[in-house]
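With one protein chain withheld, the remaining protein chains of the complex are depicted in position.
For clarity, chains are labelled A and B in written order, and residue numbers in each chain start from 1.
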Amino acid sequence: MNSIARLVARDKNLSVLVVMTAVTLIVLITLLGGRFLSAGNLQSMSSQVSEFGFLALAMGLAMLTAGIDLSIVSAAVLSGIVGATVMSGQLVPVTASNSNTLMLVGILAALVTGMLCGLLNGLLIAKISIPPILATLGTMILFTGIGMVITNGQSVPIAISSYSALGAATVANIPIIFILMVAAFLVVGFMLRRTRFGRRIYLFGENDVALRFSGVRNDRVIILTYVTIGLLVGLAAVIMVSRVNSARVGFGESYLLQAILVVVLAGFNPYGGRGRVVSVALGLILLQSLQSAFTILQFNPYVKNLIWGSMLLLVMVVNYYVARWNPRGAAPATGPGTTTAIPPESAPSAAAETHRAADAVTTGGRAL
Amino acid sequence: MGNPILIAENLSISFGGVTALDTINLSIGEGEILCLAGENGSGKSTFVKIVSGVYAPSAGSVAIDGSRVDSQGPRAAISAGVQVIYQDLSLFDHLSVAENIAMNRMMHDGSRLVKRSRMRAIAAEQLARVGVELPLDDRVSTLSVANKQLVAIARALSMDARILFMDEPTTALTTNEVKRLLKIVLELKSRGLSIVFISHKLDEVFAIADRIIIFRDGHKMGDFTAAELDEESLSFHMTGRTVSYARYHRQIDDETPLLQVQGLGRTGNYQDVSFDLRKGDILGLTGLLGAGRTELALSLFGLNTPDSGRILIGGQPVSIRSPLQAMEHGIALVPEDRKTQGLFGAQSIRNNVSSNVIDSLLGRSRLIDRKAEQSLAVATVHEMNVNNKNIDTLVQNLSGGNQQKVVIGKWIARHPTIFILDSPTVGIDIGSKQEIYDRIHTLAASGIGVIVISDEPEEIIANCNRVLVMHEGTVLDRFEEADLRAPEFKDRLATIISDPEAHVKHATAALTTINTGDQR
Partner (left out) sequence: MKTSPFRAVFNRPSTAMEKYLLAIIIGYIVIVALKNPLFFSVETLFDMLRSGSGVMILAIGVLIVLVSGGIDVSFTAIAVVSGYTSVKLMLALGIDNILFAFVVSIVVGCLLGAINALIIYRFNLPTLIVTLGTASAYHGLMATVLGTKSFPTAAMPQSLVNFGSTDLIVINSDTGRYGLTVFLPIVIAVLVLTWFILYRTMLGRQVFAVGSNEESASRLGINIFRTKLFVYAYSGALSGLMGIIYFSELKYVNPVSLVGTELMIIAAVVIGGAKLTGGEGTILGTILGIVVVQLFQSTLVFLGLGSSWNDLFFGAVLLISLGVMYYRQRIQDRKNLVFATA
């Protein structure tokens, strides 16, 4: 019992999340039974979650560095538009011989576009010191604007049939895109835990000034992080486009709110420095299951929005109480994986008074 | 000195199971100047927060003029006449001087509308009481620290304060400003105001305090008149032991300089600074806040590129334009502000210690070698004698002293050749102070060149074998080991630091006499 308590205390948020997910799944399975667990439903769920998963991961990365990336959806749309344009036959006519090459070029174009979008964000934040929320707000509008100019509001159809086939392809009944997403999660998770870059991301989010004083080139960390976000966004775009076989401005608007929801649900600290990839995965499972259940139950989009919004609030309130909860016999919370989502109130321990104003709240100008 | 106006009875408070104050009983009389002394963590600030209504005590009471004011929030305390000037001054940078001074008063008068003329009148009146003139419409953010403090005092006075608490008021002030402040305080006392200084720096306060109350570890250790105490007995009561620090003597024979600074200057911060640093030197860089010491250190660390002069390391001129370059030259900096510049608060000791040396912890596959990281952290924690040996503890849960040990430990892990420590023992308990001093001595003895920036003469004497005194960006004076050995040197240094202006005149006079052929 004691060791369970300790395990739980090590990562309170993750534990709460596990419980919530388990309970939700049990409820859904009980209520919906076969409809939920059917092969068809499972397959469509894993298909739907794939594109969104990349976006959620991207948002998580941004939040780790104490930022938020409002432009992920419009960057994905733009990347999709660029890729789709290549594959639409409008630039180079599609023939039997060049269709595969064009497809590859299109995919590459989408990825590069995503990374360029990320690069712009990174430069604005690192070199000009625009706060991430404002920088990505501007780029969100800019990317949408570029997409509008390119497409004139029209949808860009894809002329390569094998592309959408790729989007629907399965291996042992599991969609390839789902496998791709899982792979991405594993890679990013590994990167965060075991590489120098990953460590720097956590340290930056925790205290970027101290990181500077440790000799690290902060601007490189930011730019690289946002370029990585851009890559993830590009991948999301590739999947998104293959699923609807076209690209247009305005697609996937609700994804932004949902991405933030997943990341907050996963216990990421909006002020930076805390969050784990595995929590994002759990959050995705939870959200996708609910999303799927809503579809089965035929909730209209407004009810869904109501639920997402209320969930976001509920999750934060729960996190608030979780942060205060101290299971008996618990060891103090640990390293980069720790998730106390809300920074605890500054009740000074008797021994921790410092000379200069310990009273001043030091969130260093990060406004959320 | 009149009747007691504030009486605290059996006051106690705990935070999350840790007792911060234990059964405090004390009284403050009318027109009395009281000094609340104690080491950091002794509970002085916590006591003030209870009296001012920010915290509610777990037990006991605070009464002013017989009526209780505890647990009722700040407004009740303010109405009872309690005013606190916190160390951060609690001013609103974006508002004007007049508004900062008058806002509290206007609020308590119940005004709903802003009456410009009344605000200016209040502000002008209070500033007059303080004896100074400031531009009423300027934003407070444009004022100097000393002037900001005067604004804070003016604001406190506007509230018909009966008891004024001032938390570490003299730390950022020059001698003249301190003199002005003390004069104001005496003025206020003569008008019946009680003033409580919270301080662990007592030279100035000794001059005017009537009584001294000493806190230690959350307990009230003693209640003395100023006459009953001297510096030594005061220190004894504050810390529970007689403390004398071992001095440092340079034993190394090597005269080759590790670091040479020649005519270094940075417009607006400092100019024409020159010195040599040899192996085993502990150079003390002292002077008041604003003298340019930290700015100089930041220049050596690559965060404040100088625009004139040269830096030579190992005899070669170098240009240090970033912390990374500084570190590559073997320079380490323990920064002034531990919390915001030196530590990753919500990260473990393990991650903090490794933060500087991640590159060397990368295994063959460029991945972080967890085992190596762990052993480094464990070794550091034992080497530095951090109280909490669990390397997974979050550093924000450590005491100031332990936190500083982690910071120093993480820099030692880089094996630097030049080690700069900026105000290393600020906010640290006495035990850790001693250990850190020992550590500094050991570092120097092993051949590292150390620079210690401090404004406490005692710290300089205990650690340094050479001293540079700075004032307003220039080197005012320098001393060698022989000077430091002189018995009166401590007082002499203290005088120079606190009254640099006088020393400038003295030095200039000395120069003139030398030039005219007379001997000093």
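Worth a mention:
We adopt the following convention: contacts are C-beta pairs under 8 Å (C-beta built on N, C-alpha and C of every residue); 3 or more make two chains touch, one makes a residue touch a chain.
Not measured: the values here are computed from a predicted model.
Listed by label, the shown chains that the missing chain touches in the whole complex are A, B. The hidden chain makes contact, of the residues A:Ala109, A:Leu124, A:Ile160 or A:Val280, with A:Leu124.
Considering the full assembly, A:Ala135 is the residue among A:Leu14, A:Ala135, A:Leu203 or A:Val244 that touches the omitted chain. Considering the whole complex, the residue from A:Leu70, A:Ala266 or A:Val280 that touches the absent chain is A:Leu70. Only one residue from A:Val18, A:Ala159, A:Ile296 or A:Leu312 touches the chain missing from this view: A:Leu312. Interface with the hidden chain, as seen from chain B, comprises residues 52, 54, 73-75, 78, 84, 86, 88, 90-95, 99, 103-104, 106-108, 111-114, 268, 295, 298, 303-304, 340-341. Contact between chain A and the absent chain runs through residues 68, 70, 124-126, 128-131, 133-135, 137-146, 148-149, 152-153, 204, 208-209, 212-213, 218-219, 222, 253, 257, 260, 264, 270-271, 300, 302-313, 316-317, 320, 342, 345, 359-361, 364-365, 367-368.
Rule of thumb we're sticking to: only the chains that are shown with their structure count from here on.
Averaging C-alpha coordinates per chain places the centre of chain A 43 Å away from that of chain B. If you check the complex, the residues on chain B that touch chain A are 15-16, 18-20, 40-41, 43, 45-46, 86-88, 168, 171, 217-218, 301, 303, 322-324, 326-327, 333, 335, 337-348, 350-351, 355-356, 358-359, 362, 366-368, 390, 392-394, 396-400, 426-427, 429. Chain contact summary for the complex, chain A toward chain B: residues 194-196, 199-200, 202-203, 206-207, 209-217, 273-274, 331-336, 338, 340, 343, 347-360, 362, 364.
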